[in-house]
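Of the protein chains in this complex, all but one are displayed in their positions.
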Amino acid sequence: MNVAVKSIQKILLTMLLALAIGALFILFIGENPLEAYGALLRGAFNGKLKIGTTLASFTPLLLTSCAFAVAAKAGAFNVGVEGEVFLGGITAAYIGINWTFLPAPVLMIVCFLGAMTVAALWALIPAVLKAYYRVSEVCVTILMNSVALYITSYLVSGPMSAGVANAQSLPVTVNLPQFMKPSSVNAGLFIALITVVFMIWVLNKTTFGYKVKTVGTNPSHAEYVGISPKKIFIQSMMLSGALGGMAGCIEVLGVHGYFLNNFAAGLGSNGMLASLIVKNNLIFAPFMSFFLAVLKSGAMGMQQSTGVPKSIVDTITAVFIIVATMELLFQFKDKKNKKEKSK
Amino acid sequence: MSEYVIEMKDIVKSFGNVHAVRNGQFTLKKGEIHSLIGENGAGKSTMMKLLYGMYPIDDGSIRIHGDHIPSISPKIAIEKGIGMVHQEFMLVNELTVLENIILGFEPRHGITIDFDKARKTVEQYINQYGMDIQLGKKINQISVGEAQRVEIIKTLTRGANVIILDEPTAVLTPQETKQLFVILQNLRKDGKSLVFISHKLNEVMEISDRISVMRQGNYIGSVSKEETSPAELAKMMIGREVFLNIEKTQTKPGEKVLEVKDVWVSGEKEISKIRGVSLDVRAGEIVGIAGIDGNGQSELIEAIAGLRQVEKGSVLLDGKELGGLSPKQIRKAGLSHIPEDRNTRGLNRSMSIKENLIAVQVGEAPFCKGVVRDDKETLEYAKQLSEVFDIRPRDPEISTQSLSGGNAQKVVVAREVSIGGKLLVASQPTRGVDIGAIESIRKILQEVKAKGMGVLLVSADLEEILSLSDRIVVMHEGRITGRLKAEDANEDNLGLLMMGGTASAEERGSTT
Amino acid sequence: MDLGKIFSVSLIYATFRSATPIIYAALCAAITQQADILNIGTEGIMLTGAFAAVAVSYLTGSWLLGVVVAMIAGLIMAMIMAVGHIRYKAEICAIGMGINLFALAITKFLLNSALGKSGTFSEPGIIAIPRVSLPFLAKVPFLKEIFDNWCITEWFVIVLIILVWFVFYKTVWGLRLRAVGQFPMAAQTAGINVNSMKYRAIAISGLIGGLAGAHLSLGYSKMFTENMTNARGFMGVAAMYFGGAHPILTAAGCLVFGLTDSIGARLQAYGVPSQLVLLMPYVVTIATLAVSMASKMAREKKKKSALAKA
Partner (left out) sequence: SGGAGAAKEAGKTVEATAGTTAKAASENGDGKEKTGAGKRVCIVYSGNLGDKSYNDSCNEGAKEAAADYGVEIKNLEGTSAEEWEANFLSACEDGYDLVICSSSNFEEYMKEHCASYPNVKFAIIDTTVEGDNIVSISFAQNQGSFLAGAAAAMFTQKTDIEGVNPDKIIGWVGGMDIPVLHDFFTGYEQGAKYIDPDIKVLQSFAGTWNDPLKGKELTLAQFDQGADIVMNVASGTGPGILEGAKEAGKYAIGVDLNQDNDQPGSILTSMVKRVDTACYLAIQSVVEGTFKGNSTSYLTIKEEGVGLTDFSVMKEHLGDKFPEDIVEKVKELEEKIVSGEIVVENYTGFGANK
């Protein structure tokens, strides 16, 4: 309990410091920090549309950060979440467009299952290469992201093209209901939230979660107690892939309504960032995802409502993120405690 | 000039909430061998690491050759002539022996390393102390004993006149220990001062001039060897009397629980490290495997446990062929296994005592309901085991990271003997463990046998083999070189067999 | 399809040319990797270098000064990362990604505010890194065609690969670096200051990353564009993994990628769907890596059984 409180305290303090350093930077470039932060907050929270936009960009990050963290728990550094989002998306689109013989609710479920399956199989490739041939999953997944992008890009400008000016597919026949219109936040948010809570539960409470953690922290011990590190490594990579695929499916069925070329650009890497900042802690990752989503839509809002150019907004956001990665406040506290003790 | 080379006074050091050293005192005279003893977690290693500058001290003072040193780093320590052979070897696996020895003090040719000069210097020391070291090999290709010698050479080439050896004998065979002692005596003759940390009181009595005792981070006292006895030392360490020589329980061996038939196994670097080993273990007996480390015992055990592939031959557990089974299936078939390396195999140091205690039963009733783990059941079970096996501290929720060696080993032992298999394979069960814990672990092995489990015991400690086993097999270079009944075995004939000699005909005849 | 036109002599230089920026990036990542630090920030370091090089070359008219300042800029970015990671315990990949975002934004910001341009900066006033032709090669017809008119930084990358290899495996510093990466405690007990080694590794990585950027904007091209690295830094990290941080194997990985990429560039002209051509280099690189690892494992097994027969 104490540890959790301390961690939250640490995160809050870090954010405060990030704000302070960001403010210095804003001053340095000759803007008013209060105004800029005001615009940022308004950009993220002012009115239905802004809140909706924030929540809409929060939704995929929730899943991609969770996807990265799940793989990390088993000791995998899965850069490939982005590719999994793409492939999940295209599968959902394919099923949603073509399998209209299914009744809508069933079709919806099949879209999710299909997206998750294909994405999981995509993740299976680097997992098997790593588990059986010791090929670095970092290398393979970085490369595979481009492959996924080009495959989907090929499909939506060729065989699956809607024949319009953009590279996109026909609209899918089932949609996740949107709310807070006109923003594109949709029922996928709840699906993602439930999924993440479920994943936290799986990792902390179930036998599978225990095995994943064992393999991630000490594979040699895992093998000895009868847990197959290879099997678990592959399973969690596939799970990670499935989560990425789910994110892709939600984006297609909930946000766009069709597969749009290159729609997932940055979703994977931002999720990875959210997870890495909190050192792959599954409970904190959603909060960090939310923080990043707020930053993102806040930055868009800042561009929309003030004269601050986008490059400055982006610079401030980046400074924020860099500061947020550092645990320095926590260290300050530690040192202080020590000094007091030694006196 | 002070009488002491080293003076450590009123040392205090804590790690977070762990008070590793509360009141540390230590002095070292020139040309003496000074032993530092104490239970696991008494703070011996921490004291010496502080001297070597691995961590800053919280309080107290350190003098080297009379000079007060306010803050030490390994670099300064080395410059002051202090060398340390760590409990866990500080050798980089991927580098060669020579590279490891010169690391940090490389003779140079401009910016490149002058390997010729390095080799010459190192060989000089090797010859001077008559050590057997192959400089060109990588660390992961050499034996533990050799690694130990590499560590000593490392300190010597850096010009150490104070050498700290942290439990150097824990991983050595009696022969290797003897060799090491010769080296240590020679070093003392050359005027070096030595700190020797060990749990083995007979060794301490053999080699030291003075002995200091620590308990729970506190300095208890120093005695000179002439004025003390192992019993007194044990009492100082633990605070009570200890009895190591356990009386063997007599049981009637039952059915064969383990049959190893002509088994061949590959090693890490070579094929067929084990070549044609056959042995069996019956219910209710302890079979000891004696042998110098690295002669295939580890590979044999791993093969039995399914952690290493068997090239040919067969292993039967309770009549069931194990070939092709996974470690999990082998455990289901009735294997319990105390591995030789508790840190990487035996325990998951990032998990709690509770979780480690049920590690082999995860996903089995009553520790789960469906796919969900049952925390309450687990805690209940863990509390019970902690009580029975005297695991300290008594809080199963804490991480195994902070456990002392002895208690960590007790967690492994508790887990393995409580799952109630048919065969217990115990590999080096008391290595690096303090005498209090040794006492209780040995007792547990006797109890297990009495309950009718078969026990296969591997130990480099001949005294342990002799005091526990009903039958003894000796391994040398991947083969069995002798099989003896316990009553026929003694340190001498076992030692001979371990070196590859052959036993006399009658001893051979008495094998089962 | 005219195979002669695809597999012409020019393919050799094209391969090398498109691989060079990635080789630089990979070397940047390899140095920290030897100290067990995954330098995800390569991309950002490189981008900063690319900007600094162009800006300084344009403002001062000196390409050399541009390269030097690019390396310093790379160093600064790397040091932010180093301090964050070592002093303030930031997750190295997280802060690396932060650096990438920062580099992307700050270069765009400076492009607008300092150079008054947006998007692309390609003024004639930018002085590029000179190209050289080796006179003695000019007489040999085949070699002349391959080695004609290479950029200085393209020649230099060959030197750098060998230099980095030499530093890793032959020098005192390299030995210490590897020890720090593989077993920091062992290095510490040998009197090596682990953190200072890490700082130095990241610093040198920053210098090389800056140079990588300078090559991109003053050698490979003569312009700066927002996000002009376009994941070449990430490709470098992938290549570094491909070669297990060994500079020569790493460069080999980059060349495999570059070769497929260049063949692809030539194949596209024949109506093969562009995306399928564009994904080829990635697939081939993965396949090469997988096959080489699998055969390495098979060789190890074979070696063992050869011993058994003996």
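Letters are used for the chains, namely A, B and C, taken in the order the chains are written, and counting of residues starts over at 1 for each.
Definition applied: a contact is a pair of C-beta atoms (placed from the backbone, for glycine too) under 8 Å apart; a residue touches a chain by one contact, two chains touch by 3 or more.
Model, not experiment: these values are computed from the prediction.
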Practice problem: In the full assembly, spell out which visible chains the left-out chain is touching. | Solution: A, C
Self-check item: Contact with the hidden chain (one of A:260, A:282 or A:318)
Solution: A:260
Quiz item: From the list A:167, A:189, A:202 or A:246, which touches the chain that is not on show?
Solution: A:167
Quiz item: Considering the entire assembly, which residues of subunit C contact the chain that has been omitted?
Solution: 2, 5-6, 8, 10-11, 14, 17-18, 21, 111, 117-120, 122, 216, 220-223, 225-228, 230, 232, 261-262, 265-266, 268-269, 271, 273-275, 278
Practice problem: Go through subunit A and note every residue touching the omitted chain. | Solution: 47, 49-50, 53, 56-57, 150, 153-154, 157, 161, 163-168, 182-184, 255-258, 260-263, 265-266, 297, 300-301, 303-305, 310
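Just so we're on the same page, only the chains that are shown with their structure count from here on.
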Quiz item: Linking chains that touch, what shape results: line, ring, star, complete or other?
Solution: complete
Practice problem: For the pairs A-C and A-B, output the one whose chains share more C-beta pairs in contact. | Solution: A-C
Quiz item: From the C-alpha centre of subunit A to that of subunit B, how far is it in Å?
Solution: 45
Quiz item: In whole angstrom, what separates the CA-based centres of subunit A and subunit C?
Solution: 28
Quiz item: Which residues of subunit C are in contact with two or more other chains?
Solution: none
Quiz item: By residue number and range, which residues of subunit A touch two or more other chains?
Solution: none
Quiz item: Can you list the residues on subunit C that touch subunit A in the complex?
Solution: 38, 80, 84, 87-91, 93-95, 97-99, 101-102, 104-106, 108-109, 111-112, 231, 234-235, 237-239, 241-242, 273, 275-276, 278-279, 282-283, 285-286, 289-290, 293-294, 297
Self-check item: Residue ranges of subunit A in contact with subunit C within the complex
Solution: 29, 77, 129, 133-136, 138-140, 142-144, 146-147, 150-151, 153-154, 157-158, 269, 272-273, 276-277, 279, 309-312, 314-315, 317-319, 321-322, 324-328, 331
Exercise. Within their complex, state which residues of subunit B touch subunit A.
Key: 58-59, 305, 307, 326-331, 337, 339, 344-351, 355, 359-360, 362-363, 368, 371-373
